[in-house]
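Pasting a structure below so you can have a look.
With one protein chain withheld, the remaining protein chains of the complex are depicted in position.
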């Protein structure tokens, strides 16, 4: 169902030719467009409150381009693209309007939405090396209109850096705690604040870090009570959930 | 700092004998009572918005009893106790007023608070065997005053049971999705709702389940975007976080 | 034993110079040709109902070429080659007639057999990134003469896409369910159909996916009853088994 | 929807008061009965071709009893119960008619169906210690009316035992290969037969067996092409899938 | 070589009948007593500066008793025994003089040495449940004459408890940091002190704790620089190493 | 084929009524007796040079008893039984003549063969707790007629104990090195001797030992060149292989 | 707080304008400089006794350069840089004075401090391939002024090499034992000396070494009592801790 079809259907509703219930059903029954290699969920905005996002790994630049164009033409003015490699970004940029952040590998196709600075999400990292994941979270949250406060390199081995920023944490509605190595940041922050903490383990480290397993297990075993966890290096997921929580009641 | 000391201090503040800032500092500097074997965080309610909770495993009945009494006498009218074995509950029940739920191993010492039915948290399980973990989550959430809607045995191998309850999910402010085995429940629910989903993997299953590892990994890799995860069988953690999110903006 | 020897032997049988039993024994005793570095099972078609297949990894282009030529000259008109890298395919294509599909790394040497479109195998994927594995399965099944219906990008986070294709699943004699990340697709499909489901975990994903372990464990722990599992990314194996099952009773 | 309701509805269909399509829809829309702690899939027979099965672990004897009674009263004359411990079986046997096999922990409530001896499923084990899992598979397959041929203790360290039974394997429409330790049985059988092989790793063994991990990985990596795998010790699953395959085209 | 033999030999040395070098060689060549099932290292005090310690698991009460008696009679006035179960302690107590601490399972046979209170070792734990391991460490350190300061239940989810004890940490010559769950205590302490930190992961926790793996990996990946790690629950090892470090230069 | 049948057949051979080749074939074709739940390899002595051994775990006392009786009546004067629990041994001892060693859980049914003291196998352990596994190895080797030299509690943390026994090692034709914890014994022995070393990791230890994984990996990674490894706690396997090697050329 | 500010403040202290306590507090309250992407702990020397060290992985050459310059200008005359790749070293060398050791990837920016040869740290390796990690440890220890004695290629498979160097070990105040493969070096050295042993597992090896896991587990399970462990390949950590221990009481 493209824009025109949607328009036609809504006109029928307004004329009383189609019941509201029936219209809802049709939308539910045709909730995706079939590009053969991908079934695009163009109505996710209606069902889930946020538009379709494209995860780029394992997709060719050509496939990404087709999906983006389809969405921009049919359902949305901008599309968030994650894990976009530099060379795919370059290819894409020749065909469509594209904002691209190299560190986080975030791309935004179409018109980058203005940030409405809703609420307050604090994005904290244990070290400088965690910044790419943090930016993926921060840019995702900003894409959806949230205010983001960055608090980088406040790892627990120098706990005074965290305590010195206690007020920044106190102002947050959600905190995203991002750390590799032993991943203890989430527990310490969890004990310092009364808002939900989304923990993101990163693969930063070596040896017995086992590509992020160490931080992942730490965060899952956090003795602080308000901490939940997403996949290793999943900055996007954390930004998306933080957006949901931040907007509760706003 | 017990109640009397707190009272005295606050009187000094009201008389202008003590500045507000100084009072806050004192509270921050003495935020626990030292029982030697335990340092009780009696001011967590002030700092974190929820009172101290007692995790029973690895503590003797005697230690639990001392901590509970201390809290009831000094800072709170009821105490939530998790993972309380039947025999410890029996010992405890002889000394203090205790509500005890055998399936979830939840105990509530002191006066069980009336549920204020705030907002709406849906607690869903994949199967009947996941109910003990679900009740730990549900009773925790109810302890903090949240409305809880139970939706049990709606696992993905009969996906029509979930779809038949789409409206129940639509009314939630937060969903707690609890499942063992392949843990797919969180992903399917995550795709059906626009509110945050807290996923709890359980150790239900056998063989290549590896005591919950299977469901844990599934949930961490969820392709649905609003899902974050807590430790295996951690019903309490999920209930606690759901409480935080449910009350955002209320 | 090459074709001529086989022919001679069978003539002796027809003339009564050799008993049937003795002939069978000879076939059983000489069931392979020895190329020194490989023992080619030229009679697998007789014993197993499907000709020898070449797994290319760890073999040099030269070794593959020798094996292919030997088979084409002695026992078969076409040979299926799996995991054939692009550069080996190029080398091979200079010496023998070769069909090559780059995405799935499937090669078919000799005369590509016409597809007889027997029965119906549905090949479903969770996402676009799983397509290379899916094509390995689909091309394998088609090589053996099966009808294949492709159903790509129907992952469980948008479960309406699956339900919208319920009839496609209902028409299947076997379903191959291919998914990475949390691998929940197999369970949901398993609950929607009454035919066997072959589950293929893929290595699509990152972090706690641990190169496909997540999807593998999910699928092994499926709460749906008709699901069996093959190795991570093993599209060929799934296609081969689906072929066996699809042809039962046909 | 119980039997009477179903009957009434079908009468309406026969009188033309209800369209066939509408009747089908109603069945699809009410496909389970809600016991609160369990949602019983009483129409699985219609949708999946086999009635609901009860997995006992994690359920109390009381819960199992309620589910069984509900099914026997509403939708089926017999119910298969797996992983039923001896003491639960004893409790259950006081309330309902129950066949119970101690080794496999299989229970059949209601009237045990006569075996129709359809087709031929060979159940093979590597050793004597694998027999409990094998009987779970065999009794499941027999419950659904399949002919089962038992071939126990034919492990690969004495490969002549397998070869001596080559004809037994040749007569199978499906083989279930059950083995612990190194789990090599599936590969060897897979190379000797042209029918699908369902491999069941068992937890038989010690040390580096890691509770069945060794056999599980072996079977997933089988170099024989017709082998798919179910969970460790999952005899039921194997019997169920073998039933599906065995009945293809019969 | 028992005490008398040693005495005789040393007399020969003093009389010039035996060179000093030769005496040293003899000691080096006969450094253990052979009880057949055990080779007792009676000269470890000479070579390593601390007497033989008995690890009880896997030894029968009878074997332990024989070893203890042999040591008390030949080389030492007291023997440290670790992981001594209650029933073995009871059996042992009937035959020899025994101090026994139930929580830590530490036994001291013979005359318990007076604590000389050398230096200062701080033993800190994350929670109350870690105390048994902490006492194993503390009693070991005290057995060797060290001053021990206990600092229990100062886990990182209430980091103010740690900061409130900063001076206790500042006075330490070595800190033993003991924690289960996410094991973050070691990193935070490591960043607050300039003395070596011995980290002991404990098996306290559940689920994704995997019997202490979580805390172990955390501690190995500590971003604080002065932290080294011993085995899970190895309180004895930590106490022993702390003893070595504490006495450096004293 | 029982003893009488074998005798008759051999008489036919001696009379020229049966060719030697034919006799060999018959033996190969009927190499086991079928007890339904077990296929007894009564000719393993002919094919493999050592009679059938019974692994008891997972077998009932009744099954073991039937197998033992069958072997004693048909093919052998004594049977080695491994992993025999005390209660099964008691049951068995009532029906048949049985030697039983409680520590190693080794049973010998029938007439215990006199040890011929062939060659020399040294069985060394790291500690006293490894003795049960060592005795399983030693009794197995003695059962097959080998001379065994026990060298217990010579672990590497007191390497002088090993060096003091260098001559014992020098006299060995094979060494079995048995150790838990870090399993370093095999490497050190491997560097001190020029005969093959069979390494047996044991599950002795705790924490990061992970039930023997630590010792297993150590031994597999041995930097000494003559070391091969068997399963964790597999004393029988080591004794059996040592027997094979010890008798080479004797 | 830069050098001048520090100087001014200390002058105020000396003049009595500022109390000592207040000065200490100020230092504690401003303990880092904020470069936005990094929070530099310029006062670690005061708090921890050793200056900030830069871990290079995951940082860009540009980021490292900014941090180094900031430190050299504000708080220190030289900076230790670890895991510095060759190309980053080249970039860095163009901007600042840099000592670089290619094997260990250690860089020292600014004026390389003269080694004061305090105490004695022995750095021992199992093999030649462990030297890069050993040099990281040795250069770190020398950077902080310690005497380092190198003892390379003394692995346990030729234990005479270790025993031949017993006196070198006897002279140590701390030993760093570095080994890959089975990692047994730490245990053997631990049994030969009475000083603390810091064990460093390396990723040297292949196959069941699993990138250092084998050596790591070995070392954690060491049966020698004075051994503690750092992360795989963490030469820096070992050198740093050895420095702390070596200087105790000096």
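Lettered A, B, C, D, E, F and G in written order, each chain numbered from 1.
By definition in this document, contacts are C-beta pairs under 8 Å (C-beta built on N, C-alpha and C of every residue); 3 or more make two chains touch, one makes a residue touch a chain.
The shown structure was predicted, so the numbers you read here are calculated from the model rather than taken from an experiment.
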**Complete:** Sole touch to the unshown chain from D:56, D:222 or D:246: residue D:222
**Sole residue of D:92, D:208 or D:230 that reaches the chain not shown, by the stated touch rule** = D:208
**Item:** Residue ranges of chain D at the interface with the undisplayed chain
**Value:** 126-127, 155-159, 162-163, 181-184, 187-188, 190-192, 205, 207-210, 213-215, 217-225
**Asked** Contacts of chain G with the missing chain: which residues?
**Response** 127-131, 152-154, 158, 160-161, 164, 204, 206-209
**Positions on chain C where the hidden chain makes contact** = 28-32, 36-39, 41, 44, 55, 57-59, 63, 201, 203, 211-213, 216, 231-234
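As a working rule, only the chains that are shown with their structure count from here on.
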**Request:** Let me have the rounded angstrom distance from the C-alpha centre of chain B over to the C-alpha centre of chain G, please.
**Result:** 43
**Touching two or more other chains - residues of chain B** = 127, 158, 191-192, 207-209, 213, 216, 220-221, 225, 231-232
